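Apart from one protein chain that is not included, each protein chain of the complex appears where it belongs.
Entry: subunit A
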């Protein structure tokens, strides 16, 4: 699936300091029954966001109008558990383009990159600083620059660089995905396959 190109993103953030947010929280299994990938954003963090009657829970950050933006800043070990790409779809569909944390679960990270969400891993100290600054002033912005591989907290000027392999970086900057590349490899794959029979 093609997605938006990612270059420089300057945005306010939505803070979610809870640790070990698993994909069952991001999108509960009962919402996985669709056969297309649209509309998952409505059920993003469903059981934290709404009560049993479907009323928004006031104490959950997505229901707090103070916070908005295209960057989700999350506690460590974000996206653990199930491989459901629906979790990344829900985050994308809701409007996030970047998730920042001090630690990501592997499959979620891959899924995010595959659909055009940039996972940015920063130090625990910087993560704490962002949470503290955003709590002081919800209008605090971060700037994520994929070319320079940096994330900057604009209120304090604190900046860190983050890792992304050059292949994925190129994909993100151009909105390509792996299928394009793999199809270009078809002859080599066909030549390789008999060795695995």
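Note that a contact is a pair of C-beta atoms (placed from the backbone, for glycine too) under 8 Å apart; a residue touches a chain by one contact, two chains touch by 3 or more; residues count from 1.
To be clear about the criterion, contacts and distances are computed from a predicted model.
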### Query
The complex lacks one chain in this depiction; which UniProt name from "1,2-phenylacetyl-CoA epoxidase subunit A", "Arginine ABC transporter ATP-binding protein", "3-isopropylmalate dehydratase large subunit" or "NADH-quinone oxidoreductase subunit H" does that chain carry?
"3-isopropylmalate dehydratase large subunit"
### Query
For the chain left off this view, which of A:9, A:44, A:62 or A:88 is in contact with it?
A:88
### Message
Could you pull out which residues of subunit A are in touch with the chain that's been left out?
### Response
1, 17-20, 22, 24-25, 28-30, 32-37, 47, 52, 75-77, 80-86, 88, 103-107, 110-111, 114-115, 128, 131, 165-168, 177-179, 181-183, 185-186, 188-189, 192-193, 196
